[in-house]
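The complex is shown incomplete by one protein chain, all other protein chains being positioned as in the whole.
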């Protein structure tokens, strides 16, 4: 079976979301524990950089979210599991009160991993009974908490990958399957006519606040690449002096390349043939999507290719026009936590491929509010709105994204220098109108 | 005469641009020298921060632009005035070759001010004869050079203002007229219906590459404030704890406020009644536009006001709909280098005021390429395109902007933390469609 | 029994050192494990600052020392336990080869705590048999390794104290006994006549290379305080504005006070009545020695007291003249890991007290080579010599110093800003000659 090209019927997703809330809660919560399971207490404690967090912090913080935003409001006779956790596991919610400094999360050795398991079990027990009592009234808030936990599941994997990469030699999170070694084929261009299109989530099913409101946007005609940029293409960019030619780079990008001495994607070894992965160091395959590149690198590559990155609106419209019901695998697979080469079969020709399940795809759009966007009141309003500055939108999903978490309207965002997320790119170019 | 509300007929602008190239060259070049005239060699040498440049560097760099991009190509038997200047006065053009490190511009004490006057005179003489020989063929390139020099005229004033502000007590650049002390009146809202509008420069007359191509953009209906936010309103924001309430701020903004200990606009003294200006320390007037605030502060103020900043498209459309032929003074006036209170007269009701000639106005739009934008080849292509990352668009013009330099389609840009440009804000809000 | 004033007969120390090498090896190695025992794998993994190291790193590094400097040379058929450890657990020995960057020791989550226990057991087994085979030939090198391990025992306690202090609220390493609360009595001055004295180790028993050669040094007459400066005295210094008066401070010290916002000893809480200790937060007692102050603070306090710090030569001579056979407790006691108030009994009058077993005592001597000092060849020569720059000598020993490790000629050293070692001070002043 070709793992890269299976059709997910929309029904399957409906089934998923039709699970009752308790079942969905248990499913998501259980996955977090499965993701942490291969990691020792030592692995779960360290923080590799200010942007990353320890595994045990992720496990506690997502639990804190339920305790603070659900139990504190809805549980009868609420008593916190540990009063010190309110500050300790607050990430960035100013409205909740003080928070422990982010760069020092790796210094909080207590509570330990076993204590956090107790914390999770206690909150799960209380959540289950609160959900049972309150019923549908909690659906929106708990669903938000579950999507929040899914985001942290991906962060947990990104962060542990980064930590293990700093170990001399590179340590593995877990053994990984080997991708096929088929050669890369030239990317085909898919054309989109543009015009006045609708962008954003239509309100059916869960979406984050930043995906709304759905609104009109005018697009000039454009073409978009059928597949992601590959390792093989990236090697050509390097060989052609891509990291040494200032004319290819944004000014901020060139400053970054020079000050951080970038010469290749973050996890590539200097042979350009092997890379650090969650499965340890392995061979790179020509046809696999290049991953762990920054917006600066993606933008320079696009310029070198005489193309450009799509806007987030173009990306969303291209999926609407060209992806049809053919989606790549969107199920997070612990045996296959890396992007997979795109092996195109006959029936897929002319369709947008690798939209989901491989790499988040940088767009040229700065992250900002949609027209008419209003942030929710209170702490929940801090979820997305306050980050609408200095970040770029990524679309799609990655091989680290949990099942049921991807959407065509999903707006992920990172600073343009970020390389530790599972990021890649897809090219676009204008068409004469 | 009310200086704030004189109608500039389009004819006047036509006359200006109908001057022949030599006359325009002399006029712009002459203004640079007039701006530098009040400054001693010592004043012209220092650099107050990496973002700012010494006056004598500005004088040399704009001259270098003509020598490098015009004379080197078009002068017969071209010999550089001084071969070392090619590197010394290159600002950021990678295609031209190495450049002297920006943060060290204040260390280049040689050539001195008199040497730079000689350099300017020599290049002016050669430019004049080259223009005479080549005629219209040079029009585009020389015109670009003149607009480039006008940008540096404003930078020169911004930079010297910053330098003199660091002197204990604050030093004056030149005595300034006193603004009227009329009270501020509440801002009126002007409504715009939106729809599919046209944005960008139409090609008539000079424009920078980043203003093109003119293209369609869909706008929801919105309202925009008739005038800029005033000092009086900013004091209310401060009094209400504006700089101490994280809920009002973008995340990056809040980090900046805390790490840099911002408590007021950069040049305000701690009495909130007086400020450093190019005329030295003077009283602030209630009705004058607040100036020298960052995007972060402008955005927080707008949120506090239960409004928002306009997008750059809304701003341009509002000018098209509401400014009519009534423009504020756009002539740089050495006696009046600060924004001026808005004294509204009866005939101006319902019109967009202070669009030009007071403060550049922050928008919520990140600086990026218009659809179909293609950067020119070579060094000139570096002029704008490579800065399309990490910066926000400002519209309008300021009291430091030279005459003939402002346009409704002009896209100025600075990082969101910048406070040393002459920046203010105008509020906007959505309307039910 | 008064724990602060028991006479240790020199015989006792002789007995200790008369143990055979294997017994001494086992005793020292065993203490390291006992010190680590109260700490979870999480506690043993984190690194609180670049100057500090994780517990598990200390456990591995001291083992690496034996493997690299003893087994690699003397074991037949030597095979490293794990080849990657050679680099991973090298601290600073350039002659051994590359070393893992010190500030990243907290990122090395693998090997884990259990792996390091295995490493220790394996090396212990091989060391035991190598010692048995080689006999006395290894005495010097193994003894050096044991003293090296003892230094790391103290570092381990200093480092874990610092780490736990960063936890909100402050975490305890292990419950501690409560010191007596007797009031502080005024310090008596002991006079020393000076003259041409002998300084340095005489070669009997173990000493580090930096304690030799014994040499002559001329001293003017001086007086030295009988006991250490107390908490009560330090509070008076603070109350008198000690941390706010630049006239009291060295220039580097004043810069440090201002840039790091020092207002009290590092572990004091802002009530000045309680402090973080290895037993958690506890009350400070008036008569206990102040601890965890930097050289800068000690020097400012001495100036405020109209006294000065002793030179390291004065300190050593004062011990020779005045400590006699009366020594404070020098046995590291896991129940009492803090300095103890000095309760003076009649028979101790006129004797130098608290020389050992409470706080390391800052001297005014920069750490440098004794006349005639020659660093050993090779990696062992890096042990002390290359640090003879930028550091100040401390004399005595602390409540964290392992048994058998203190000597009157011992030269500890830290940078003048260091506050995380167990440091205090003893005053001195000149006498008319």
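Note that the chains take the letters A, B and C in the order they are written out, and that residue 1 is the start of every chain.
The definition used in the following text is that a contact is a pair of C-beta atoms (placed from the backbone, for glycine too) under 8 Å apart; a residue touches a chain by one contact, two chains touch by 3 or more.
No experiment lies behind these values; they were computed from the predicted model shown.
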The chain left out of view makes contact with B, C
For the full complex, which residue in C:54, C:200, C:253 or C:289 touches the chain that was left out? C:253
Who touches the missing chain here, B:42, B:270, B:306 or B:377? B:42
Tell me which of C:73, C:133 or C:216 is the one touching the absent chain. C:216
By the contact definition given up top, give the residues of chain C that touch the hidden chain. 92, 94-95, 196, 215-220, 246-247, 249-254, 295-296, 299, 364-366, 368-369, 371-372, 382, 386-390, 416, 430
State which residues belonging to chain B touch the missing partner chain. 40-46, 48, 56, 84, 87-88, 100, 104, 106-110, 112-113, 163-164, 166-169, 171
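One rule holds for everything that comes next: only the chains that are shown with their structure count from here on.
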Counting in whole Å, what is the centre-to-centre distance of chain A and chain B, each centre being its mean C-alpha position? 38
Between chain A and chain C, centroid-to-centroid distance (C-alpha), Å: 48
